[in-house]
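Below: the structure, in structure tokens.
Note that this complex is displayed minus one protein chain, with the remaining chains in position.
Coming up: chain A.
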Amino acid sequence: MLHNDDPEEMLKIICTVRKHIMTGGPKRLPFTVPSLVFSALRLVRQLQGQDGDVIGGEVPATPKKIFQLLNQTIEALSTVPAPELALRLYLQCAEAASDCDLEPVAYEFFTQAFILYEEEIADSKAQFTAIHLIIGTLQRMNVFGIENRDTLTHKATGYSAKLLKKPDQCRAVYACSHLFWVDDQDGIKDGERVLLCLKRSLRIANAAQQMASATRGSSGPVTLFVEILNKYIYFFEKGNPQITSAAIQGLIELITTEMQSDSTTPDPASDAFFASTLRYIQFQKQKGGVMGEKYESVKV
């Protein structure tokens, strides 16, 4: 493993290793590039802790410079090709750039990640994982201004709704709800957009049920609805004013009706999930205080 306490020396080592690695060819790159990337990211973190720039030498040791190197290095994976790996590495760099407060650099890394998603990742399972990694990383970014953030969240939500399988769409869309609610002090808390995501995922779940009914003769399991109910509960408890106890009550009744319907396939896993969700609500009610009051009008 590459290590040197002096950042300048470390950067020189990284640059030298990089030159050698780049000639490795498609068989070796998937193994060499990630190790180099993480060594570089560790160096970035080390530099974050220092004040001021380290000047001197042919290559100044600044996070910005390192990110430029990283961009070029990850790009080499396109010759393998290894789009899924490259996407993951771009996202790692985006997060590191955000921690260094370099908005344009972070945005560029996200752009690269989205381009790979659009153009290179065709397998539906791979897409499902990739979009979740994008959503998960984006959810944690606090470096973006409103415009940039809006563009990226819009892209993420759009792609989520376009996944092939309806259950996948549903899950990705409700995951996007977290893009609009960050629990930090200065974090975004857009209750309306959260609700929009949840409602959209509900529509998709409904569509999935109808499709199952039409094509297989019986509705699928109610798991998706129970998952969405849990998301409603999550934001309800966080204090999103757009999520009302009436909405939660409505979902509970919807699920109960669906489960009792003849045309629904019984499924012990969703039964157990629903039961533990209701147990949870019951427990919150019994807590009393603020939480108990919130749940007062919800009947389980």
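Points to keep in mind about this one:
Everything that follows uses one rule, which is that contacts are C-beta pairs under 8 Å (C-beta built on N, C-alpha and C of every residue); 3 or more make two chains touch, one makes a residue touch a chain; residues count from 1.
We take it that contacts and distances are computed from a predicted model.
Missing chain, UniProt name from the options "Vacuolar protein sorting-associated protein 29", "Meckel syndrome type 1 protein-like", "F-box/kelch-repeat protein At1g80440" or "heme oxygenase (biliverdin-producing)": "Vacuolar protein sorting-associated protein 29". Residue in contact with the omitted chain (choice from A:29, A:47, A:96 or A:212): A:96. Which of A:88, A:149, A:166 or A:200 touches the hidden chain is settled by the complete complex: it is A:88.
Of A:12, A:42, A:64 or A:285, it is A:42 that touches the chain left out of the display. Listed residues A:12, A:65, A:140 or A:155: the one in touch with the omitted chain is A:140. Counting the whole complex, the residues of chain A in touch with the unshown chain are 1, 31, 34-35, 38, 41-42, 45, 88, 91-92, 95-96, 129, 132-133, 135-137, 139-140, 175, 178, 182-183, 223, 226-227, 230-231, 234, 237, 269, 272-273, 276-277, 279-280, 283.
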